[in-house]
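Complex shown without one protein chain; remaining protein chains in place.
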Amino acid sequence: MTAIGFIGLGVMGGPMAANLVKAGFEVTGYNRSPAKVRRLVEAGGRGAESAAAAAEGADVVITMLPDSPDVEAVLLGDGGDGVLDRLAPGTIVVDMSTIRPDVARSLAEAGASRGVRVLDAPVSGGEQGAVDATLSIMVGGEASTFESARPVLDALGRTVVHVGPPGAGQTVKAANQLIVGGTLQLVAEALVFLDAHGVDRSRAVEVLAGGLAGSAVLDRKAPAMLERDFKPGFRVDLHHKDLGIVTAAAREAGVAIPLGALAATLMASLRAQGHGDLDHGALLLQVEQLSGRSPGE
Amino acid sequence: MTAIGFIGLGVMGGPMAANLVKAGFEVTGYNRSPAKVRRLVEAGGRGAESAAAAAEGADVVITMLPDSPDVEAVLLGDGGDGVLDRLAPGTIVVDMSTIRPDVARSLAEAGASRGVRVLDAPVSGGEQGAVDATLSIMVGGEASTFESARPVLDALGRTVVHVGPPGAGQTVKAANQLIVGGTLQLVAEALVFLDAHGVDRSRAVEVLAGGLAGSAVLDRKAPAMLERDFKPGFRVDLHHKDLGIVTAAAREAGVAIPLGALAATLMASLRAQGHGDLDHGALLLQVEQLSGRSPGE
Amino acid sequence: MTAIGFIGLGVMGGPMAANLVKAGFEVTGYNRSPAKVRRLVEAGGRGAESAAAAAEGADVVITMLPDSPDVEAVLLGDGGDGVLDRLAPGTIVVDMSTIRPDVARSLAEAGASRGVRVLDAPVSGGEQGAVDATLSIMVGGEASTFESARPVLDALGRTVVHVGPPGAGQTVKAANQLIVGGTLQLVAEALVFLDAHGVDRSRAVEVLAGGLAGSAVLDRKAPAMLERDFKPGFRVDLHHKDLGIVTAAAREAGVAIPLGALAATLMASLRAQGHGDLDHGALLLQVEQLSGRSPGE
Partner (left out) sequence: MTAIGFIGLGVMGGPMAANLVKAGFEVTGYNRSPAKVRRLVEAGGRGAESAAAAAEGADVVITMLPDSPDVEAVLLGDGGDGVLDRLAPGTIVVDMSTIRPDVARSLAEAGASRGVRVLDAPVSGGEQGAVDATLSIMVGGEASTFESARPVLDALGRTVVHVGPPGAGQTVKAANQLIVGGTLQLVAEALVFLDAHGVDRSRAVEVLAGGLAGSAVLDRKAPAMLERDFKPGFRVDLHHKDLGIVTAAAREAGVAIPLGALAATLMASLRAQGHGDLDHGALLLQVEQLSGRSPGE
């Protein structure tokens, strides 16, 4: 049986680790907050008191952390005390966080120099996808490592695809966040447009969803937006971070993303106005504000 | 049996009229080009030599024409010679063209003053949706008229929704075109972004489609975009016209659609560069140009 | 001595008519509000009780009105009762309002068919420029008409330029409003940027004004913006109207104005939020709002 060390048991990582337990893997988890470790134990996993302890002896180590520096801190540490240095050669590390593609490439190299096989495997699908094990998982790294890790990934998601060499998973995730952020803004604009013209918005969403305007955003996000329910879900702060990755990577590659850049500006503005903790569907609030419309008007 | 007069047998109207024949309606069609009328006759319908003749004696008259002035010319004519003036009171007119919401409202009023019941019922779903009778149909007008026309509409589409009073169908169609135009641009930006970073784009599209970035645009349009197949489909010229409707209606209502407005600028630019006859997926060409990338690079 | 009929004695027209009196012209003015006519009389002009009466017997008729329909109403009237119909052949009409270039062209044609010579001659420079007779005047129409009207125009402005055929004056004015609206937004963004970084903004404006960033907007508008004095000046409502002319004319000509279009969206948003009566420098308020900053923070 494959032993898995799981580092980062938050909104996403918690249910993902639980799903691995359900699928029969032996999972040892770590999180800074002991309450989250306890929840994994209740679900049938084991708890560890440090990232290093969770990784100890694992066949596969999974990290699910907020941002690039967090992943670097855990895997590389501060000179010799990182997880990578403690793993047996051949161990697979799957970083499922959303981080910068160039950092993902560096981590893969750092792993390779120690005989550790590193995949970048960020996900899309949100908390619900994590709970239901229906995530989309976009994987960068060696094809053979991908094949070895596949049974683990299949227990977490429904669409699991190897998209290219190290960093490619994060690049695809960046593209994902570009599309999602832009689509949310478009849907927000459409909803305010419809409201201003006195159209029944629930019915409009129903018919829009059936045609070429249809999208996962319209299906999964528009209903909550119409009910002004902005409990996350995926926080504006995190999407803002991700759009920073997107715009930097586009700038570096000389790719013009005019809509993506404007969407990033609008997400940053939403955050600057103190809405960083709301669900990213709160872009609706900003379109309403820019249109001089109060909620419920 | 309901008698239907069908005016406008183009890329969309042709297969729609044929579907009505298949569904058992008695369809008399008219188009300026006789070849298109002949095709309807081959499919089991009847041909007429003028719009007026097609409408003569019909229970339901359907118009499927390029733009607001075309619909006005047919229905209102030049002082007394329009179709509306020749219909028996109680006849239903269903305009399925994409036109300005304010024109749709005027036509509904013009009909009402003559005892004719007018619906605006634009569609989404493209040529394929017209052929397969899987269109989304967004209907504005009186609820009772909608119920009367429903059997006809059900023979043309899969998602048929009454969204509000006269003009509401066109307003929802405008919102549809806002979302579709913006999403196409976002997908184009993402595809160039992925290419510039050396990612396998078919696999990326597969995994993107499975998550929150998933959309009908990604499913139905991205594959042709990747193959650089820009045969329409839906022409840039028409989408440009529609985005003109969207931006004017947003301006009039004081609704801020920053992403929609930028997408409209980019669509207009694509057209100004001579690509009006291509499918709107050709937004990809412009992102490539702006990124200094040649096809196949 | 040249007799001038002056129709429209508002914020701009009032001081302009007074300057013509000062320059020795015989000026008969009309405005809907009698108080404004009285002010002209006090300045040494004559008052008229209607636009037609003001124009009666004039060598040169000047119109200075809010928008295209106002100018059409005065000059064309409702079938035969417009000013154009009452003028002697050879009379010069100078429309100094800011209106649509295509309307300006129509009016020139309407004049020509009656033997009346029409110029479009919109201005830039604001209330201060009207008072000081330092306006920039951009003139479209026949070169010979321009030469005939020149002494009158020279009494109103400092930079008086014939820029092309009928409508060209309005086209240049549209370009003017595009640049001014965009520059105001850029200056607003820069001011909030400087404030957020703790820089002394008065000094920053001083040094910015001395380099390539220098502009009339920075010289004349930034000081009031820094003091949060948004008393017009030039109202958001009017600039919004003008940007509508710009974006429509750009769309019609297939010209891409991405920055202009975004500036138009932001101006429209400012207006939708109830700030239509403020000076257009109030774009600063919106940048502060989008940046989550309160005044005086």
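Residue numbering begins at 1 within each chain, and the chains themselves are lettered A, B and C in the order written.
Note that a residue touches a chain if its C-beta (ideal position, glycine included) is under 8 Å from a C-beta of that chain, and two chains touch if they have at least 3 such contacts.
Just so we're clear, the structure is a prediction, and the values are computed from it rather than from any experiment.
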| item | value |
| --- | --- |
| Which displayed chains the unshown chain touches | A, B, C |
| Touch with the omitted chain, as defined above, among C:Val192, C:Met225, C:Leu238 or C:Ala272 | C:Val192 |
| Absent-chain contact - pick from C:Val37, C:Val83, C:Val236 or C:Val287 | C:Val287 |
| Listed residues C:Arg46, C:His162, C:His240 or C:Arg271, member touching the removed chain | C:His162 |
| Missing-partner contacts on chain A, residue numbers | 244, 247, 251, 254-258, 261-262, 264-266, 268-269, 271-272 |
| Contacts of chain C with the absent chain, listed as residue ranges | 101, 123-126, 129, 135-138, 158-165, 167-168, 171-172, 174-176, 178-180, 182-183, 185-187, 189-190, 192-194, 196-200, 203-204, 206-218, 220-221, 246, 249-250, 253-260, 262-263, 266, 287, 290-293 |
| Residues of chain B in contact with the chain not shown | 258, 262, 269, 272-274, 289-293 |
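The definition used in the following text is that only the chains that are shown with their structure count from here on.
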| item | value |
| --- | --- |
| Graph class of chain-chain contacts, one of line, ring, star, complete, other | complete |
| Interface numbering overlap (same over half, different under half) for chain B and chain C | same |
| Nearest-to-centre chain - CA centroid comparison | B |
| Between chain A and chain C, centroid-to-centroid distance (C-alpha), Å | 52 |
| Separation of mean Cα positions, chain B and chain A [Å, integer] | 36 |
| Averaged-CA centre spacing for the pair chain C and chain B, given as whole angstrom | 40 |
| Chain A: positions in contact with at least two other chains | 258, 262, 290-293 |
